[in-house]
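Would you mind keeping the following structure in view while I ask a few things?
Here the complex is missing one protein chain, while the rest keep their positions.
Our next item is subunit A:
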(Lines give C-alpha, C1' and ligand atoms only; values in the text may rest on other atoms or scores of the structure.)
Protein backbone atom coordinates (compact mmCIF):
# COMPACT_ATOMS: atom_id res chain seq x y z
CA UNK A 1 0.00 0.00 0.00
CA UNK A 2 2.94 2.24 0.70
CA UNK A 3 3.78 1.98 -2.97
CA UNK A 4 0.65 3.88 -3.96
CA UNK A 5 1.38 6.90 -1.84
CA UNK A 6 -0.79 9.94 -2.34
CA UNK A 7 2.13 11.98 -3.52
CA UNK A 8 2.92 9.52 -6.25
CA UNK A 9 -0.71 9.29 -7.23
CA UNK A 10 -0.98 13.04 -7.56
CA UNK A 11 2.26 13.14 -9.49
CA UNK A 12 1.00 10.49 -11.84
CA UNK A 13 -2.27 12.29 -12.38
CA UNK A 14 -0.49 15.54 -13.10
CA UNK A 15 1.74 13.81 -15.59
CA UNK A 16 -1.32 12.39 -17.30
CA UNK A 17 -3.01 15.78 -17.33
CA UNK A 18 0.08 17.30 -18.88
CA UNK A 19 0.10 14.69 -21.61
CA UNK A 20 -3.55 15.37 -22.30
CA UNK A 21 -3.03 19.11 -22.50
CA UNK A 22 0.01 18.62 -24.68
CA UNK A 23 -1.96 16.38 -26.99
CA UNK A 24 -4.76 18.89 -27.20
CA UNK A 25 -2.37 21.74 -27.93
CA UNK A 26 -0.63 19.89 -30.70
CA UNK A 27 -3.85 19.89 -32.71
CA UNK A 28 -2.13 21.72 -35.56
CA UNK A 29 0.47 19.11 -36.27
CA UNK A 30 -1.98 16.28 -35.71
CA UNK A 31 -4.46 17.56 -38.21
CA UNK A 32 -1.73 18.02 -40.78
CA UNK A 33 -1.24 14.30 -40.91
CA UNK A 34 -5.00 14.02 -40.84
CA UNK A 35 -5.38 16.13 -43.91
CA UNK A 36 -2.77 14.09 -45.71
CA UNK A 37 -4.72 10.93 -45.17
CA UNK A 38 -7.89 12.88 -45.89
CA UNK A 39 -6.53 14.25 -49.15
CA UNK A 40 -9.43 12.42 -50.68
CA UNK A 41 -12.09 13.98 -48.57
CA UNK A 42 -14.00 17.14 -49.37
CA UNK A 43 -16.35 18.87 -46.97
CA UNK A 44 -19.31 21.12 -47.69
CA UNK A 45 -20.55 23.74 -45.28
CA UNK A 46 -24.05 25.18 -45.36
CA UNK A 47 -26.70 26.26 -42.91
CA UNK A 48 -29.06 23.71 -41.39
CA UNK A 49 -31.24 23.18 -38.34
CA UNK A 50 -34.99 23.52 -37.78
CA UNK A 51 -35.85 22.27 -41.26
CA UNK A 52 -33.61 24.87 -42.91
CA UNK A 53 -32.14 23.74 -46.21
CA UNK A 54 -33.74 20.32 -45.97
CA UNK A 55 -34.15 20.27 -49.75
CA UNK A 56 -30.48 21.11 -50.24
CA UNK A 57 -29.36 18.41 -47.81
CA UNK A 58 -31.53 15.77 -49.45
CA UNK A 59 -30.35 16.82 -52.88
CA UNK A 60 -26.70 16.54 -51.84
CA UNK A 61 -27.20 13.19 -50.15
CA UNK A 62 -29.44 11.57 -52.71
CA UNK A 63 -28.28 13.04 -55.98
CA UNK A 64 -24.95 14.83 -56.18
CA UNK A 65 -22.85 12.92 -53.67
CA UNK A 66 -23.67 9.42 -55.03
CA UNK A 67 -22.92 10.63 -58.57
CA UNK A 68 -19.68 12.24 -57.48
CA UNK A 69 -18.50 9.25 -55.49
CA UNK A 70 -19.23 7.05 -58.44
CA UNK A 71 -17.01 9.20 -60.63
CA UNK A 72 -14.36 9.47 -57.93
CA UNK A 73 -14.52 6.18 -56.02
CA UNK A 74 -11.60 7.09 -53.76
CA UNK A 75 -13.08 10.40 -52.64
CA UNK A 76 -15.27 10.81 -49.62
CA UNK A 77 -17.69 13.76 -49.49
CA UNK A 78 -18.49 14.98 -46.00
CA UNK A 79 -21.34 17.30 -45.08
CA UNK A 80 -20.38 19.86 -42.46
CA UNK A 81 -23.56 21.88 -41.88
CA UNK A 82 -23.71 24.69 -39.33
CA UNK A 83 -26.77 24.61 -37.10
CA UNK A 84 -27.10 28.30 -36.42
CA UNK A 85 -29.57 31.05 -37.16
CA UNK A 86 -29.19 33.07 -40.29
CA UNK A 87 -27.48 36.01 -38.63
CA UNK A 88 -24.81 33.82 -37.04
CA UNK A 89 -24.14 31.78 -40.16
CA UNK A 90 -22.15 34.50 -41.88
CA UNK A 91 -20.04 35.32 -38.82
CA UNK A 92 -19.30 31.65 -38.27
CA UNK A 93 -18.36 31.12 -41.90
CA UNK A 94 -16.03 34.13 -41.79
CA UNK A 95 -14.30 32.59 -38.78
CA UNK A 96 -14.09 29.12 -40.33
CA UNK A 97 -12.56 30.44 -43.52
CA UNK A 98 -9.72 32.17 -41.66
CA UNK A 99 -7.76 29.02 -40.95
CA UNK A 100 -6.60 26.08 -42.98
CA UNK A 101 -7.55 23.78 -40.13
CA UNK A 102 -11.19 24.77 -40.18
CA UNK A 103 -11.93 25.88 -43.73
CA UNK A 104 -14.23 23.51 -45.61
CA UNK A 105 -13.62 22.77 -49.29
CA UNK A 106 -16.94 24.12 -50.47
CA UNK A 107 -19.06 26.73 -48.73
CA UNK A 108 -22.52 28.00 -49.61
CA UNK A 109 -22.43 31.79 -49.73
CA UNK A 110 -25.40 34.10 -49.80
CA UNK A 111 -24.58 36.32 -52.76
CA UNK A 112 -24.64 39.46 -50.63
CA UNK A 113 -21.69 38.15 -48.62
CA UNK A 114 -19.63 37.09 -51.64
CA UNK A 115 -18.16 40.53 -52.24
CA UNK A 116 -17.15 41.06 -48.66
CA UNK A 117 -15.78 37.55 -48.07
CA UNK A 118 -13.87 37.85 -51.34
CA UNK A 119 -12.43 41.24 -50.35
CA UNK A 120 -11.34 39.68 -47.08
CA UNK A 121 -9.37 37.11 -49.05
CA UNK A 122 -11.46 34.20 -47.78
CA UNK A 123 -12.57 32.96 -51.20
CA UNK A 124 -10.78 31.57 -54.21
CA UNK A 125 -11.32 33.37 -57.55
CA UNK A 126 -12.78 30.94 -60.07
CA UNK A 127 -12.16 32.83 -63.32
CA UNK A 128 -9.50 30.52 -64.69
CA UNK A 129 -11.51 27.44 -63.91
CA UNK A 130 -14.67 28.90 -65.39
CA UNK A 131 -12.92 29.73 -68.66
CA UNK A 132 -12.77 26.09 -69.57
CA UNK A 133 -16.33 25.38 -68.49
CA UNK A 134 -19.04 26.09 -71.04
CA UNK A 135 -21.99 25.67 -68.66
CA UNK A 136 -21.26 29.09 -67.21
CA UNK A 137 -22.98 30.69 -70.20
CA UNK A 138 -26.30 29.10 -69.23
CA UNK A 139 -26.50 31.17 -66.08
CA UNK A 140 -28.70 34.26 -66.21
CA UNK A 141 -26.70 37.46 -66.58
CA UNK A 142 -28.10 39.41 -63.62
CA UNK A 143 -27.63 36.44 -61.29
CA UNK A 144 -23.98 36.26 -62.29
CA UNK A 145 -23.53 39.81 -61.02
CA UNK A 146 -24.16 38.54 -57.51
CA UNK A 147 -20.98 36.45 -57.48
CA UNK A 148 -18.67 39.01 -59.06
CA UNK A 149 -16.77 40.99 -56.45
CA UNK A 150 -15.59 44.56 -56.73
CA UNK A 151 -12.27 43.40 -58.17
CA UNK A 152 -14.19 42.04 -61.17
CA UNK A 153 -13.42 38.40 -60.43
CA UNK A 154 -15.90 35.56 -60.04
CA UNK A 155 -16.06 33.94 -56.61
CA UNK A 156 -18.86 31.41 -56.84
CA UNK A 157 -21.29 29.47 -58.98
CA UNK A 158 -24.91 30.42 -58.26
CA UNK A 159 -27.19 27.47 -57.56
CA UNK A 160 -30.40 29.32 -56.99
CA UNK A 161 -32.08 32.66 -57.07
CA UNK A 162 -35.42 33.78 -55.74
CA UNK A 163 -38.12 36.39 -55.65
CA UNK A 164 -40.33 37.67 -52.90
CA UNK A 165 -44.00 38.48 -52.62
CA UNK A 166 -47.06 38.24 -50.42
CA UNK A 167 -48.24 34.78 -49.40
CA UNK A 168 -51.91 34.84 -48.54
CA UNK A 169 -54.48 32.34 -47.37
CA UNK A 170 -57.41 32.57 -49.78
CA UNK A 171 -59.90 31.07 -47.36
CA UNK A 172 -59.01 33.45 -44.55
CA UNK A 173 -59.09 36.53 -46.79
CA UNK A 174 -62.45 35.45 -48.22
CA UNK A 175 -63.85 35.02 -44.74
CA UNK A 176 -62.60 38.48 -43.90
CA UNK A 177 -64.39 39.90 -46.90
CA UNK A 178 -61.35 40.55 -49.10
CA UNK A 179 -61.72 39.72 -52.77
CA UNK A 180 -59.57 36.83 -54.05
CA UNK A 181 -57.43 36.45 -56.05
CA UNK A 182 -55.99 39.26 -54.03
CA UNK A 183 -54.10 41.88 -55.99
CA UNK A 184 -53.05 44.68 -53.69
CA UNK A 185 -52.29 47.90 -55.58
CA UNK A 186 -50.65 49.88 -52.80
CA UNK A 187 -49.35 49.59 -49.24
CA UNK A 188 -52.73 50.85 -48.04
CA UNK A 189 -54.41 47.85 -49.69
CA UNK A 190 -52.17 45.55 -47.66
CA UNK A 191 -53.05 47.36 -44.44
CA UNK A 192 -56.75 47.30 -45.37
CA UNK A 193 -56.73 43.55 -45.98
CA UNK A 194 -54.84 42.92 -42.73
CA UNK A 195 -57.27 45.14 -40.83
CA UNK A 196 -60.21 43.23 -42.31
CA UNK A 197 -58.65 39.97 -41.12
CA UNK A 198 -58.09 41.41 -37.66
CA UNK A 199 -61.67 42.62 -37.37
CA UNK A 200 -63.50 39.65 -38.83
CA UNK A 201 -61.51 36.63 -37.80
CA UNK A 202 -60.66 35.08 -34.41
CA UNK A 203 -57.86 36.61 -32.35
CA UNK A 204 -55.46 33.72 -32.87
CA UNK A 205 -55.22 34.46 -36.60
CA UNK A 206 -52.18 36.62 -37.33
CA UNK A 207 -53.14 39.14 -40.03
CA UNK A 208 -49.70 40.01 -41.43
CA UNK A 209 -46.27 38.47 -40.81
CA UNK A 210 -43.12 40.31 -41.75
CA UNK A 211 -39.68 39.31 -40.42
CA UNK A 212 -38.88 42.11 -38.01
CA UNK A 213 -36.09 41.09 -35.67
CA UNK A 214 -32.32 41.09 -35.44
CA UNK A 215 -32.35 37.33 -34.96
CA UNK A 216 -33.86 36.71 -38.39
CA UNK A 217 -30.93 38.64 -39.82
CA UNK A 218 -30.85 39.26 -43.53
CA UNK A 219 -34.50 38.16 -43.83
CA UNK A 220 -35.54 41.22 -41.84
CA UNK A 221 -33.46 43.51 -43.97
CA UNK A 222 -34.33 42.05 -47.38
CA UNK A 223 -37.76 40.42 -47.13
CA UNK A 224 -39.24 43.23 -45.08
CA UNK A 225 -37.40 46.50 -45.22
CA UNK A 226 -36.02 46.44 -48.74
CA UNK A 227 -39.24 44.99 -50.16
CA UNK A 228 -40.86 48.16 -48.86
CA UNK A 229 -38.04 50.55 -49.67
CA UNK A 230 -37.68 49.42 -53.28
CA UNK A 231 -41.42 50.08 -53.69
CA UNK A 232 -40.76 53.76 -53.02
CA UNK A 233 -38.83 56.12 -55.29
CA UNK A 234 -35.73 55.92 -53.13
CA UNK A 235 -33.44 52.90 -53.32
CA UNK A 236 -30.84 51.98 -50.72
CA UNK A 237 -27.87 52.88 -52.87
CA UNK A 238 -27.44 55.31 -55.74
CA UNK A 239 -25.48 53.40 -58.34
CA UNK A 240 -24.83 56.50 -60.46
CA UNK A 241 -23.07 58.53 -57.82
CA UNK A 242 -22.00 55.34 -55.99
CA UNK A 243 -23.31 56.66 -52.70
CA UNK A 244 -25.56 55.34 -49.97
CA UNK A 245 -28.83 57.24 -49.63
CA UNK A 246 -29.07 57.87 -45.89
CA UNK A 247 -31.95 60.29 -45.80
CA UNK A 248 -35.08 59.98 -47.93
CA UNK A 249 -38.85 59.87 -47.77
CA UNK A 250 -38.65 56.25 -48.82
CA UNK A 251 -36.65 55.33 -45.72
CA UNK A 252 -39.04 57.16 -43.44
CA UNK A 253 -42.16 55.73 -45.09
CA UNK A 254 -40.79 52.18 -44.92
CA UNK A 255 -40.10 52.48 -41.19
CA UNK A 256 -43.53 54.08 -40.77
CA UNK A 257 -45.27 51.20 -42.53
CA UNK A 258 -43.57 48.67 -40.29
CA UNK A 259 -44.44 50.76 -37.25
CA UNK A 260 -48.10 51.02 -38.32
CA UNK A 261 -48.42 47.25 -38.68
CA UNK A 262 -47.41 46.71 -35.07
CA UNK A 263 -49.11 49.85 -33.70
CA UNK A 264 -52.43 48.63 -35.10
CA UNK A 265 -51.85 45.08 -33.88
CA UNK A 266 -51.78 43.66 -37.37
CA UNK A 267 -48.56 41.75 -36.77
CA UNK A 268 -47.73 38.68 -34.68
CA UNK A 269 -46.69 38.73 -31.02
CA UNK A 270 -43.19 40.19 -30.67
CA UNK A 271 -42.12 37.09 -28.77
CA UNK A 272 -42.79 35.08 -31.91
CA UNK A 273 -41.48 37.37 -34.60
CA UNK A 274 -38.30 38.59 -32.90
CA UNK A 275 -37.20 35.01 -32.39
CA UNK A 276 -34.53 33.44 -34.61
CA UNK A 277 -36.93 30.65 -35.50
CA UNK A 278 -39.68 33.14 -36.41
CA UNK A 279 -39.79 32.19 -40.07
CA UNK A 280 -40.11 28.51 -39.21
CA UNK A 281 -43.00 29.22 -36.86
CA UNK A 282 -44.78 31.28 -39.49
CA UNK A 283 -44.48 28.99 -42.50
CA UNK A 284 -44.20 25.54 -40.96
CA UNK A 285 -46.78 26.01 -38.22
CA UNK A 286 -49.07 29.03 -38.43
CA UNK A 287 -49.66 29.06 -42.17
CA UNK A 288 -50.53 25.34 -42.47
CA UNK A 289 -52.75 25.62 -39.37
CA UNK A 290 -54.71 28.44 -40.99
CA UNK A 291 -53.52 30.92 -38.38
CA UNK A 292 -51.65 33.30 -40.66
CA UNK A 293 -53.48 35.32 -43.30
CA UNK A 294 -50.71 37.22 -45.11
CA UNK A 295 -46.95 36.74 -45.07
CA UNK A 296 -44.29 38.76 -46.85
CA UNK A 297 -41.65 36.22 -47.83
CA UNK A 298 -39.90 34.31 -50.59
CA UNK A 299 -40.80 31.57 -53.05
CA UNK A 300 -38.59 29.05 -51.24
CA UNK A 301 -41.24 28.68 -48.56
CA UNK A 302 -43.00 26.24 -50.93
CA UNK A 303 -40.15 23.84 -50.23
CA UNK A 304 -41.59 23.41 -46.72
CA UNK A 305 -44.92 22.16 -47.99
CA UNK A 306 -43.82 19.59 -50.55
CA UNK A 307 -44.23 15.93 -49.79
CA UNK A 308 -40.68 15.56 -48.53
CA UNK A 309 -40.49 19.07 -47.07
CA UNK A 310 -40.15 20.03 -43.42
CA UNK A 311 -43.92 20.56 -42.99
CA UNK A 312 -45.74 18.61 -45.73
CA UNK A 313 -48.99 20.32 -46.63
CA UNK A 314 -50.50 19.01 -49.87
CA UNK A 315 -53.38 21.48 -49.85
CA UNK A 316 -51.01 24.43 -49.64
CA UNK A 317 -51.20 25.27 -53.30
CA UNK A 318 -55.00 25.33 -53.36
CA UNK A 319 -55.24 27.25 -50.13
CA UNK A 320 -52.56 29.82 -50.75
CA UNK A 321 -52.01 32.57 -53.26
CA UNK A 322 -48.78 34.41 -54.01
CA UNK A 323 -49.39 38.08 -54.79
CA UNK A 324 -46.87 40.57 -56.11
CA UNK A 325 -45.74 43.22 -53.65
CA UNK A 326 -47.24 46.54 -54.76
CA UNK A 327 -45.28 49.75 -54.89
CA UNK A 328 -46.06 52.32 -52.20
CA UNK A 329 -48.93 54.11 -53.95
CA UNK A 330 -49.12 51.98 -57.05
CA UNK A 331 -46.47 53.97 -58.90
CA UNK A 332 -45.27 52.42 -62.17
CA UNK A 333 -44.42 49.61 -62.73
CA UNK A 334 -46.99 48.73 -60.08
CA UNK A 335 -45.13 45.90 -58.38
CA UNK A 336 -41.72 45.29 -56.91
CA UNK A 337 -39.61 42.42 -55.65
CA UNK A 338 -36.14 41.64 -54.34
CA UNK A 339 -33.93 38.83 -55.57
CA UNK A 340 -30.88 37.25 -54.10
CA UNK A 341 -29.61 33.76 -54.21
CA UNK A 342 -26.90 31.45 -53.03
CA UNK A 343 -23.70 30.25 -54.62
CA UNK A 344 -21.15 27.47 -54.17
CA UNK A 345 -17.73 28.90 -53.44
CA UNK A 346 -14.29 27.48 -52.74
CA UNK A 347 -12.52 28.88 -49.67
CA UNK A 348 -9.03 30.23 -50.31
CA UNK A 349 -7.73 27.97 -47.53
CA UNK A 350 -9.33 24.77 -48.79
CA UNK A 351 -6.81 22.00 -49.33
CA UNK A 352 -8.58 20.17 -52.16
CA UNK A 353 -9.60 22.94 -54.50
CA UNK A 354 -9.47 20.81 -57.64
CA UNK A 355 -11.79 18.19 -56.24
CA UNK A 356 -14.06 20.91 -54.92
CA UNK A 357 -14.27 22.45 -58.36
CA UNK A 358 -15.11 19.04 -59.85
CA UNK A 359 -17.89 18.75 -57.32
CA UNK A 360 -19.27 22.22 -58.08
CA UNK A 361 -19.27 21.48 -61.80
CA UNK A 362 -21.22 18.29 -61.22
CA UNK A 363 -23.69 20.00 -58.88
CA UNK A 364 -24.30 22.77 -61.40
CA UNK A 365 -25.26 20.67 -64.43
CA UNK A 366 -28.68 21.21 -65.94
CA UNK A 367 -30.07 17.91 -64.61
CA UNK A 368 -28.75 18.35 -61.10
CA UNK A 369 -29.79 21.96 -60.83
CA UNK A 370 -33.31 21.06 -61.95
CA UNK A 371 -33.46 18.33 -59.29
CA UNK A 372 -32.38 20.85 -56.65
CA UNK A 373 -35.12 23.32 -57.52
CA UNK A 374 -37.73 20.52 -57.54
CA UNK A 375 -36.69 19.57 -54.02
CA UNK A 376 -35.85 22.95 -52.59
CA UNK A 377 -38.51 25.16 -54.16
CA UNK A 378 -36.25 27.98 -55.28
CA UNK A 379 -35.88 29.63 -58.66
CA UNK A 380 -33.14 28.43 -60.96
CA UNK A 381 -30.21 30.59 -62.05
CA UNK A 382 -29.94 28.61 -65.31
CA UNK A 383 -31.82 29.76 -68.39
CA UNK A 384 -32.18 26.23 -69.76
CA UNK A 385 -33.64 24.81 -66.55
CA UNK A 386 -36.20 27.60 -66.53
CA UNK A 387 -37.57 26.24 -69.84
CA UNK A 388 -38.05 22.69 -68.56
CA UNK A 389 -41.70 21.59 -68.40
CA UNK A 390 -41.13 19.94 -65.03
CA UNK A 391 -39.87 23.23 -63.66
CA UNK A 392 -42.60 25.33 -65.19
CA UNK A 393 -45.24 23.05 -63.74
CA UNK A 394 -44.07 23.64 -60.19
CA UNK A 395 -46.66 25.28 -58.02
CA UNK A 396 -46.42 29.07 -57.74
CA UNK A 397 -43.33 29.23 -59.95
CA UNK A 398 -45.24 31.06 -62.64
CA UNK A 399 -46.10 33.83 -60.18
CA UNK A 400 -42.63 33.87 -58.67
CA UNK A 401 -40.95 34.04 -62.07
CA UNK A 402 -43.25 36.86 -63.14
CA UNK A 403 -42.05 38.92 -60.15
CA UNK A 404 -38.56 38.82 -61.64
CA UNK A 405 -39.67 41.39 -64.21
CA UNK A 406 -39.63 44.19 -61.66
CA UNK A 407 -37.15 42.73 -59.23
CA UNK A 408 -34.18 44.44 -57.59
CA UNK A 409 -30.84 43.19 -56.36
CA UNK A 410 -29.08 44.29 -53.24
CA UNK A 411 -26.19 46.69 -53.79
CA UNK A 412 -23.20 44.41 -54.38
CA UNK A 413 -20.74 46.78 -52.75
CA UNK A 414 -18.40 46.62 -49.83
CA UNK A 415 -20.14 47.31 -46.50
CA UNK A 416 -23.58 46.16 -47.61
CA UNK A 417 -23.55 43.47 -44.88
CA UNK A 418 -22.79 46.12 -42.26
CA UNK A 419 -25.50 48.46 -43.50
CA UNK A 420 -27.89 45.53 -43.54
CA UNK A 421 -27.30 44.78 -39.86
CA UNK A 422 -27.98 48.44 -39.05
CA UNK A 423 -31.34 48.06 -40.80
CA UNK A 424 -32.13 44.88 -38.86
CA UNK A 425 -31.40 46.53 -35.53
CA UNK A 426 -33.43 49.63 -36.36
CA UNK A 427 -36.42 47.60 -37.57
CA UNK A 428 -36.43 45.65 -34.30
CA UNK A 429 -36.14 48.86 -32.31
CA UNK A 430 -39.08 50.36 -34.20
CA UNK A 431 -41.37 47.35 -33.77
CA UNK A 432 -40.55 47.05 -30.09
CA UNK A 433 -41.32 50.78 -29.71
CA UNK A 434 -37.83 51.73 -28.55
CA UNK A 435 -37.60 54.45 -31.20
CA UNK A 436 -39.95 56.27 -33.58
CA UNK A 437 -39.63 55.94 -37.37
CA UNK A 438 -38.18 59.48 -37.46
CA UNK A 439 -35.52 58.54 -34.93
CA UNK A 440 -34.82 55.40 -36.92
CA UNK A 441 -34.00 57.45 -40.02
CA UNK A 442 -31.83 59.75 -37.97
CA UNK A 443 -29.90 56.82 -36.46
CA UNK A 444 -29.69 55.16 -39.87
CA UNK A 445 -28.03 58.25 -41.26
CA UNK A 446 -25.60 58.48 -38.37
CA UNK A 447 -24.64 54.80 -38.29
CA UNK A 448 -24.31 54.29 -42.02
CA UNK A 449 -22.21 57.45 -42.31
CA UNK A 450 -20.02 56.03 -39.56
CA UNK A 451 -19.64 52.74 -41.47
CA UNK A 452 -19.06 53.86 -45.04
CA UNK A 453 -17.56 57.30 -44.46
CA UNK A 454 -18.97 60.77 -45.04
CA UNK A 455 -17.97 61.03 -48.69
CA UNK A 456 -19.99 57.96 -49.63
CA UNK A 457 -23.40 59.07 -48.38
CA UNK A 458 -26.03 61.33 -49.85
CA UNK A 459 -29.53 62.57 -49.06
CA UNK A 460 -32.58 62.70 -51.23
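What to note about this one:
One rule holds for everything that comes next: contacts are C-beta pairs under 8 Å (C-beta built on N, C-alpha and C of every residue); 3 or more make two chains touch, one makes a residue touch a chain; residues count from 1.
We adopt the following convention: contacts and distances are computed from a predicted model.
The subunit not displayed here is recorded in UniProt as "Multiple sugar transport system permease protein", chosen from "Alcohol dehydrogenase", "TrkA family potassium uptake protein", "Multiple sugar transport system permease protein" or "NADH-quinone oxidoreductase subunit J".
In the complete complex, the residue from A:200, A:418, A:436 or A:458 that touches the missing chain is A:418.
Although one chain is not drawn, its touching partners on subunit A can still be listed: residues 87-88, 90-91, 94-95, 113, 116-117, 119-122, 213-215, 269-272, 274, 276, 414-415, 417-418, 421-422, 425, 428-429, 431-435, 443, 446-447, 450.
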